[in-house]
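Take this structure first; my questions come after.
Removed: one protein chain of the complex. Kept in place: all other protein chains.
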């Protein structure tokens, strides 16, 4: 394993820049996730690391080795695809052995390493089957074993769970993460699924429009997003449009006067609130911001309740409350007290697009 | 619209009984969801209602009309399929008009009703397109419009959202529900997705192995599941295996002495706990059941934290805490106090399979 | 270096594609050119261009009656082939029963068995039928059409099967739930969905029958003639651009039919 460094990586197709100035340091053994909506440049970035897309500018190093100009077959990167991309005409064992053959490994060496790789993904004894005889989850585990068998310097995962159904996704997610930690694999994964990203990553990179928006831990992204895009994309948010007219003073378009932490933003602004930071009921009165509203909709989600509260003609918030036996559950149309601390307010300049 | 009554409906194929003694009353205008894992008989039940599968025993009534022996084309049931099942060679408008033509409606009557149905699903102006020119979400809305245009007595939805991606699924879910309420449609939907079921249904039917396990509201199923299967299938649960040795007294296999509501269960039993009913930290000491444990794993899910606490060699519980700014977040390895009220314990006889 | 290799490899592939195309088109292009040469003995350079050879076709009684016979036989054979092949494809695509996959393979036989073998088989079969029943089978129009229908069936089975795989069975159930009974569902949904396949099958079946030589050589009545036989006989005693003109006409007819069909159903999707 080795570290991975991207330095001001840029990719242009004609006049279109699909990746702009991406610089990253992936530490040895770290699980880094590139997270963003489709078209944000995350997949192009991964394909530049793998060597399938030549960068327009910038450089890539694996450990101390510059690989920017190397073809894919000289980069020693293990790649796992969304579509599994197994060789349909080879058995599972032949699939896993392929990379070792390419490295001109001896027959005597290949066999135990294939067995070891299959054991790692809990597919011992499946070596003689063909990919089409396996379930989707098993196929993806074969793809993982194939990538691991070559002892890659970095492991690259391209939406590896998207083709699996919900239950399997959860299972394979845990398996990949456990294996990555056990073997200390330097890993870059691309996904658009924030839950997947949050549960698997050591560190996350949020991308949009070809640029890096924020790099940080789960808590960094969730608690202190650097812009509205990240606040919106990671976790759920209620947005209130308004104006910062004095430090720490926000007036919503619906006329609410709200207190927020003083910050650099002035003028047109958007306040982002996490649903679970809001309080409903009598306790709300003690909080920095509190007001009355009427319940518009209650959604029962088992362990959670979402209460949509209409504050005035323009402003509405969602309050998420854990469904504990003793909890107060309002009904549609009820007048309720809602509140939240100033510290729960994230305020960003209004984005004009 | 009309009510729908199933009376002791049974379907056997040779020696295999795939649906056994299903009796249901769907009220006029009610949204009923059949929920269960694949192979539980929910789809066969729906297909019996639609008329594609003749029941081995039992009867079906739509309103006062017995339909058990009618072919599908005489049942006046609107059907929406997982695969949309649009007619590829007809335009959107022709698809929607098909059912009206079959009813020998006048041309002058068909056109406004097609327009009305497309307006309902917010596809005004799409009438001249072909299905292949539409997105998956739009196609499913056309399928819905087609089913609604015939003013069906009951609307049957067969996993209508499974083929859509996550974001679209949420959107179409809200749309279907809003339309169903607006038009007062008697609706039966089949799904294996509990979140979908919980957010859409007026009432739910949990099925397994061809039988109805429980019928009730979201709260009924979540708060008072009738058996371990329902407790497990609806919402998340932590299971603790043990024995009821006296009324309200449970001893876990790992040796925990726990208090639970006195009930009919004795002997080998399983306790089911909802993660959000557990408390972690000093407050736990005040609760009926409390003990020390060590944190095995913390999973950060944005608005929620899952804390896995190991209580002893055999027993482990998951505590879900809302991620509020002021919350105490333990680290892996920490010794913590965990507790829950007796009322949070659901106890079921141990299932032997 | 890497890029050079890729470009070189790609050029080689493109080259072969065009070479293959040229290999196929060159003779066809050539025969077309020749049909317009002024001189009777085709040779280079052309002494001038004329349309008279196309006129000569109409004057040749064999070509005219051969064309009519071929047309009649091809139309009748196509109709019979579709009438047998479409229901057979429907059942084979939808039902798995004992021997269904074997039947599926066997229905393709007339494409694989050499024309001369097929011709011989039908020839002796018809002779024996005639001997056994005393009916005039051999040399009758019915016998010729029956033989040609064999050529249409494999095309029908393949193309209709291919277009059926694109049809979601749920669409048929949807139609029934909307009030269509089984016959209406079949007519409005199933048949409509396989129509591209049926149209393509009719086209290819027609062409296969119209251009067939072997079967006709065996089965045609004495004194009767089909267009391919007329061309063969003409070439036995004379080579002039008339025969090129006949070829050009046939290519133009088939090309035109394909282009029109392609407008209607994308052939590339079903063939």
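Labels for the chains are A, B and C, by order of writing; each one numbers its residues from 1.
Quick note on the criterion: a contact is a pair of C-beta atoms (placed from the backbone, for glycine too) under 8 Å apart; a residue touches a chain by one contact, two chains touch by 3 or more.
Values in this document were obtained by computation on a predicted structure and should not be read as measured data.
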Residues from chain A at the interface with the omitted partner, ascending: 50-52, 71-79, 81-83, 85-90, 98-99, 102-103, 143, 146-147, 150, 156
Residues of chain C in contact with the chain not shown: 5-6, 9-10, 12-14, 16-21, 23-28, 30-31, 34, 42-44, 84-85, 87-88, 90-92, 95, 97, 101, 103-118, 120-125, 127-128, 131-132, 146, 149-150, 153, 158, 182, 204, 207, 210-214, 217-218, 228, 231-232, 235, 239, 243-244, 246-247, 250-251, 254, 258, 262, 267-268, 271
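Keep this in mind: only the chains that are shown with their structure count from here on.
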Whole-Å separation of chain centres (CA-atom averages), chain B against chain C: 55
